[in-house]
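This is the structure I have questions about; it appears just below.
Only a single protein chain was left out; the remaining protein chains are all shown in position.
So, chain A:
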Amino acid sequence: MISWDSFIVFCAMLGVTYSTRLLGFFALRNRTLSRRAQTVMEAAPGCVLISVIAPYFVSDKPHELIAITLTVWAASRFSMLITVLIGVGSSGLFGYLFR
């Protein structure tokens, strides 16, 4: 049920994530980061998340472009569950209508 390469991926994730948790405690506890370094670190998670979903914004299917627009709007207003329902619902509905 677990392949070796999956296990290697999980070990890599464990190593990387646990390191980030320990690093701040051990290396930065008595130091203040420069403003520039803080800005970069604050921006980093958002930059990764938006890069991962970038393909949805340039989809060649019109119904997905409409759905992603609606999803962006929903995310700015609603909780996760409602946003997911609006995203999935609109993508499914427009996909059905435009087929």
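Brief remarks on what is shown
Note that in this section a residue touches a chain if its C-beta (ideal position, glycine included) is under 8 Å from a C-beta of that chain, and two chains touch if they have at least 3 such contacts; residues count from 1.
By our rule, contacts and distances are computed from a predicted model.
The listed options are "AzlC family ABC transporter permease", "NfeD family protein", "3-isopropylmalate dehydratase" or "L-lactate dehydrogenase complex protein LldG", and the UniProt record of the chain not shown names that protein "AzlC family ABC transporter permease". Within the complete assembly, residues 1-2, 5-18, 20-25, 27-29, 31, 33-58, 64, 67-68, 71-72, 74-76, 79-81, 83-84, 86-93, 95 of chain A touch the chain that is not shown.
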